[in-house]
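Mind looking over this structure? Questions follow.
For this depiction, one protein chain was excluded, whereas all remaining protein chains were kept in their positions.
Chains here go by letter, A, B and C, matching the order in which they are written, and residues are numbered from 1 within each.
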Amino acid sequence: MNHKPSADEKFIIPIGPQHPALKEPGHFEFSVDGEIVTGATVRLGYAHRGIEKATEERSWQQNAYILERICGICSHIHATAYTIGVERLAGVTISPRANTIRTLVAELERVHSHMLWWGVAAHEGGFDTLFMYTWRDRETIMDILENLSGNRVNYSANLLGGVKFDIDQKQVDMIRKGIDFLEERTHYYYQVITTDETFLGRTENIGTMTREQAESLGSVGPTARASGVERDIRVNAPYAAYTDFLIKMITDTAGDLKARFVVRLKELFESYRLIREMLDNLPEGELVVRVPRRIPEGETISRVEAPRGELFYYLASKGGDKPERIKVRTPTLPNWSSVLSVIVGHKLADVPMMLVGIDPCFSCNDRMITLQRKDNSDVWTWAKLRQYGIDYYK
Amino acid sequence: MKIGALLGDVVRSLFKSPATINYPAEPAQAPDNLRGKLIWDNRRCTGCKLCMNDCPANAITLHIIDRKEKRFVMEYYENSCIFCAQCVHSCRSEALRMSNTVWELAALHQEDFKYYYGKQEDVKSLLANEAPGFAGADD
Amino acid sequence: MNTLTTFLNLLIFPGGLFLLIISTVYEWVDRKLVARYQNRVGPRWFQPVADIVKLLAKEEIIPNGVRAELFIGLPAVALAAILASALYTPMFGLQPAFSFRGDLIVVLYLLSAMTLSLGLAGANTIDRFSLIGATRTLTQLFSYEAPFLLALLGPAIVAGTWQINEINAYTGTHLWILITQPVGFLVALIGLMGKLELPPFDAPEAETEIVSGALTEYSGRGLALFRIGKDIELVIGLTLISTFYLGGLSNPLWFVLKTGVLLVVVAGLQSLFARLRIDQTVGLWWRIGALLALFQLLAIIVLRLVL
Partner (left out) sequence: MEDTQKTLDTADELLKPLGIPTNRPEDYRLDASVVPANLLEVAKRIKEAHWGYLSTITGLDHPEPESRESKDRQWRHIQDEAMLDDLESSGAVEILYHFCCGAAVLSLRLLVSYSHATIPTISNLFSSASLYEMELAEMFGVRIQGIPQEHLLLPEDWPKNVYPLRKSFHGLKESGRH
């Protein structure tokens, strides 16, 4: 396999599946012509657990828990998409209080996911102090979630027909205090990220994606909004309590890595506002409504806005107590295809930071995209990719 | 464009006490509605096995010794339990709750995670005739 | 010098044992300070000792595709170079064990021999990560050597001698060179951090990019020797800068105080910046560092002519 290509021949740089930058298994192949990346394929599947097949052998109640474990940081939004779909199939409408609590936990999870992401992105750029500070402040949001639901990561707040826990006045004050602290810290980090010289050196106009590219490639979430594409399911197709608590869509036009940081941070301010609004007028109503164990026959599509973008659920039932088919399309998947086609034409040195830029979640999408493939290849490591780019800069 | 935007924070944190605690030397406090180890109240249990069917991790097996005198034994595997409290919500007679003090999962071998809840004599009789193929015997 | 005192000097006082102890103490203080800057608790006092003992106990695996003698020899060469250079510095505020005219150049040479052997150790293997680490270490070595040397020459010229303990005596009696040559101090401090590959100049061992650079293939004894070498290099670097710029070291109390303050500043700088890419570090240092050092030297020479 290690055949040395001649000068004009393009060659492929395979990296991964274990690479020191991202702690998750993904295998990248960049075909490179001299310095410019001409093609990119990512081969995932290393975290493929056959979840869709598994859901066909479990009851509707049990499926919520396996779907929650598709992703560690956006477990609640997966369960929300699933429960909204099943409740629609069963023709059950849940109480406004349960609906609001479900949306509140979804926004708290968005804060948690974004803070985790920019801590890791700072660590990728070697900014360990910012990584330590961010993850220290993230403890506040995890304590809030633990206090509410009883579990730090997989909070499993959802039940078919409502939510598991209620929020009393003491918890409301606790959330409010935590949110005030987090808002003040987010302002501080916004300052740091947009002014610190060394950090801007790694993010400004790197990996720029124009609006047309973002739209045609079907990219979703903050990555798309950073390029000016108005795509936010909470606004286009409001679900759960987003019909009563309206959210403002944050977009940017620069489309580069810095814009992606800025969009996510501004989204946090929007989330803090929404959380306070929800806490102010938490409607009355019981927590859970009875949902039959056998869901009537039918199919439905449930779309929600996960922290990384649009999450698409297709549910079909044949009237039994086990689903006929559940299809999950997670947001990182189209983001992969959009970033990898934007990488084409970029310098090799920017590739690592760009990959981190879309907040990839491998366990979220155990799939692969093939855009272009050359036959000959020379084995390089992730490090050689970086060094190859760095020599170019010198 | 500032060099070292974190300067203020870095110097201040030299004098602040660290945010990290050295657990397990210092105990970590858990919130009051933490979902820890499952606790079963055999007086309230009606033996309907809803918890057993709904448990996503098959961590609960309910053995019915005698339905009339309501003598049941619950076999609970704490290491496969995912602490989601679905059983607590499925149970119609509120016989299950999750402790908020016992949550540290560390033991030397698997058996330590296997608990038999129920009256002494029921558990003994269950274990006594724990012959192979026992699982189907009690239904 | 009868053999007993040399034996004592080599093995006990400024030599082996004492250096080992003081380097682990300084490594612990450094890691504890960086941790506190990052609001963490940080390691316990015996952590560096525990690390080294663990490493020495571990089996040393020699990867294939590597020249075995070089793989084993290089860590020893690195440590030897560092230990030798310690003999000429006023360790712990006392007179250096040996001293001769021009020993400043020898010490600087020995210090860069350490980084050189680290680079060679990386280049000796076929593992990609250490190859990258080796090229980065050597590029950083060449870019940090000259300005650091110039920065140390400033006080030497002012003191009019190349002998460290004479410079030590001179700086002890006169005004702190830090005040007369602030630029030189800055260049020396940043040059030291570049030499020791402390963040933000830790591209050669960027954990998220190339695992641990040139040391990726090393385990057990080799890694332990390199680690000790690096710690001692930190101590020697701090003593050199404090002898030159902070008014000499006449007694142990001064030694601990001055190097301590310097360590607090170095640890602060470590936790303040994001890691610079290797091309950014080299670009920054040649454009700014070298020029500053040259201006500093020019200023001294011009001043000496005028005064």
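Structure notes:
Heads up, the rule we're going with is that a residue touches a chain if its C-beta (ideal position, glycine included) is under 8 Å from a C-beta of that chain, and two chains touch if they have at least 3 such contacts.
Just so it is clear, the model here is predicted, and its values are computed rather than measured.
Displayed chains that the missing chain touches over the full complex: A (touch as defined at the top). Interface note for the absent chain: among A:Glu52, A:Asp143, A:Glu277 or A:Asp321, the touching residue is A:Glu52. Considering the full assembly, A:Lys327 is the residue among A:Lys248, A:Arg290 or A:Lys327 that touches the omitted chain. Of the options A:Gly72, A:Gly201, A:Gly218 or A:Gly285, the residue whose C-beta touches the omitted chain is A:Gly218. For the chain left out of this panel, the touching residue among A:Thr38, A:Ser59, A:Thr194 or A:Thr300 is A:Thr300. Listed here are the chain A residues that touch the chain not shown: 43-45, 48, 50, 52-53, 88, 215-218, 236-238, 298-301, 303, 310, 312, 314, 316, 324-325, 327, 329, 333-334, 336-338, 341, 366-371, 373.
Everything that follows uses one rule, which is that only the chains that are shown with their structure count from here on.
For the pair chain A and chain B, the distance between C-alpha centroids works out to 30 Å. Between chain B and chain C the centroid-to-centroid distance comes to 53 Å (mean Cα coordinates, whole Å).
Centre to centre, using the average C-alpha position, chain A and chain C are separated by 44 Å. Within chain C, contacts with two or more other chains are made by residues 37-40, 271-273.
Multi-chain contact residues of chain B, defined as those touching 2 or more other chains: 3-4, 6, 10, 19-20. Residues of chain B that touch chain C in their complex: 3-4, 6-7, 10-11, 13-14, 16, 18-22.
Those residues of chain A lying in contact with chain B across their complex are 58-59, 61-62, 64-66, 129-130, 133, 136, 139, 143, 146-147, 149-151, 154, 156, 159, 164-165, 188, 191-192, 195-198, 200, 288. On the chain A side of its complex with chain C, the touching residues are 20-21, 122-130, 132-133, 136, 196, 198-199, 201-202, 349, 352, 380-384, 386-387, 390, 393-394.
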